[in-house]
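Structure record follows, encoded as structure tokens.
A single protein chain has been omitted from the complex, and every remaining protein chain is retained in its original position.
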Amino acid sequence: MNEAALPKRKEGLARSWVRFRKNPLSMAGLVFLALITLAALLAPWIAPYPQDASLGVHFDKALSPPSREHLFGTDEAGRDIFSRLLFGARLSLMLAVIVLGISFSIGVPLGIIAGYYGGAVDEIIMRVTDVFSSIPALVMAMAVCVLLRPSLENSMIAIALVWWRSFCRLAYGETLSLKQEDFVTVSRALGSSSPYIMFREILPNMTSSLLVKLTLDAGYAILVGTSISYLGAGASPPTPEWGIMVAEGRHSLPGSWWASLFPGLAIFLTVLSFNLIGDGLRDFFDVKVE
Amino acid sequence: MRSKARSLPWDAVSFHSSPLTPHRIPRSEINLKELFLRARDITVHFHTLDGTLRVLKRASLDVYPGEVVGIVGETGSGKSVMAKLILGILPIPPGEVVSGQILFRGKDLLRMSPRDRQSFKGKVAYIPQDPMTSLNPVFPVGTMLVDAIVWKQCRQSLFRYLASRRFGPARRRARRVAAGLLDKVHIPDPESLLRRYPLQLSGGMRQRVLLAAALIGKPELLVADEPTTALDVTIQKRILQLIQEKVREEKLSSLYITHDLGVARALCDRIYVMYAGTVMESGPAGAMLENPLHPYTLGLIRSIPKLTGERFDGIPGQIPDYLNLPRGCRFYPRCGMKLEKCTLEEPEMREVEPGRFVTCHRASLKAESREQRA
Partner (left out) sequence: MYYLRRLLYMVFVVIGVSMLMFALVRVLPGDPIGLALGPNATKEDMEKMRHEMALDRPLHVQYAMYVREIFWNGKLGMSLIEKRDVMEVIKEKFPATLELVLVAMLLALIFSIPLGVTAAMNRGGGWDHFNRLLALFGVSFPHFWSGLMFQLIFGSLLALTPLTGRIGGSSPEDITGFFLLDSLLTLNGAAFKDSLVHVIGPAVILSLGPLANITRLIRANMIDESTKDYIMVNKATGMNELIVRYKYMLRNAFSSSLTTIGFLIPLMLGSAFVVEKVFAWPGMARFGADAIIANDFNGVVGVTLVICLAFVAVNLAIDILYEVLDPRIRVKR
């Protein structure tokens, strides 16, 4: 009876990977993301002008168009945009990882606890989540960020403080449906403790939804993060963060279009690849995640 | 001496000669145009993310005017796919008709223009299986009926349909026709029922409404997909009688799909037994059930619980996985009488006796040896 009650997880994962591979869009996303990650990791070594990412300024070369020396041109302080983009990749990916890490760690346990115990615990946790959910992420993150004094690190914390709510809700929903399943009843009959059931039985069965959500949210987190920086509430110059690079480049429009175009393009392509992968995952795990 | 039990070309049509059949059509008078419906060598594939399911393989069936033909099979045998294909409601992007033709009054349904296909849909009526899910819950029951009637009146012109406004004369006429149809299926107070929502009706009432919908546009063929399975036993009989009554009244031919051999025997003139997407055996109802020629049919008959208290004999095994079909006869893994040939080669459908067709190596060989002895 135990075998029948156990979820058929492994078989599903292996088959899903085969199906995922067949989708050209998702594979393209994966490849591109791998490239970006590689670029971010190797930035200090492959950037042609690494000092431009921090304090280097060369006003004599300000706003020169894309050329062989400067692949994507230079900005208003004469810094090589390509190098700055590479370092910016580190910041964006780091933001995604930190934000998701924090919100996942707060939101998922809360959601599972609320779903599992029900009753008053459920009500309290979910009502608090509702309150946090009634304000768009960007708005709330910006508000918190500014109240904390604008900086890149603070913007990450602010976004994480806002992001946990959707993880909570997802975990809650999944827990509600999973706790009806046979394997939970069996486990409880065998005398497992509640925390064991919650985290060793229920949680592993959410991995597909959580994985899809993490992938898609990575993209959105980067969008929110760069928007905050664009508006001036996040990173500050001379940090080579993609958002403020677009803001800085704005001054020189429309003449020096490369200063804003390329950082924005980098954001777009990164977010796109996360979305491509996430979409592929979603189809092949057959999961309904917002 | 030439063996007569070869694969007969379908042009040399034979006829059903069992005394149970109310319609006798002498061979000399058979005309392909007269043959009401002929589906021949239908092969359908279903494309899914996991692979291609070969759900129908060279399935064939005939319907003569005024007949009641039964299609019997387990769930997953392909009988619903066949029915939906004839009705024209099989979803074609995942589904694909690889080969075959369906001749309806001489015209091939599968190769028609979409416009013609639509008009032929009017000649074929459908009674679905589950009345609880067969009516759109957000619309009053009358909406679908009235729309279908108006559409027929507009002779399939979208412009004219849209032009007939909500409360115009065309609609009022259609409402009267709809009420008339509801009356035909013995629904009390039909006018007010048109305004009711499906959730306000019982299962039996809904099935009657569906029967009324089927009668729109004077159909000639009725396809009933297990129309009483989802109903209470007490209502089943009444609905069945109602269907038979209408079939007689409107002079319809019908295709009755069921998994219940007993019902098939009681209602049908001829039966087709399907398994794993192929027709395994076909013939007149009485003769076939008294003397089945295919091992599967035999198994089905044995599986019917008997009042004499004999043990219930199931057929061992399960229906095959359409992604991994066995080589050779699709039934051989569950067949108690298989030959070696069965695991290697797929059998062809043969007429082993007048009016009796089987897709089975053993049966074919038996018939051959009988003829050689003769």
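Letters are used for the chains, namely A and B, taken in the order the chains are written, and counting of residues starts over at 1 for each.
Here is the rule we go by: contacts are C-beta pairs under 8 Å (C-beta built on N, C-alpha and C of every residue); 3 or more make two chains touch, one makes a residue touch a chain.
Quick caveat, the model's predicted, so the values are computed rather than measured.
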item	value
Chains in view touching the one left out	A, B
Contacting the left-out chain in the complete assembly, out of B:Ala59, B:Leu135 or B:Val352	B:Leu135
Residues of subunit B (touch criterion as defined above) contacting the omitted chain	84, 87-89, 91, 93-94, 118-119, 121-122, 124-126, 128-130, 133-139, 144, 147-148, 151-152, 156, 158, 161, 197, 199-200, 210, 213-214, 216-217
Contact set of subunit A toward the excluded chain (per top definition)	25, 127-128, 130-132, 134-140, 142-149, 219-220, 223, 226-227, 230-233, 243, 246-247, 250, 253-254, 257, 260-261, 263-265, 267-268, 271-272, 275-276, 279, 290
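Note that in this section only the chains that are shown with their structure count from here on.
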item	value
Whole-Å gap separating subunit A and subunit B, where each centre is the average of the chain's CA atoms	53
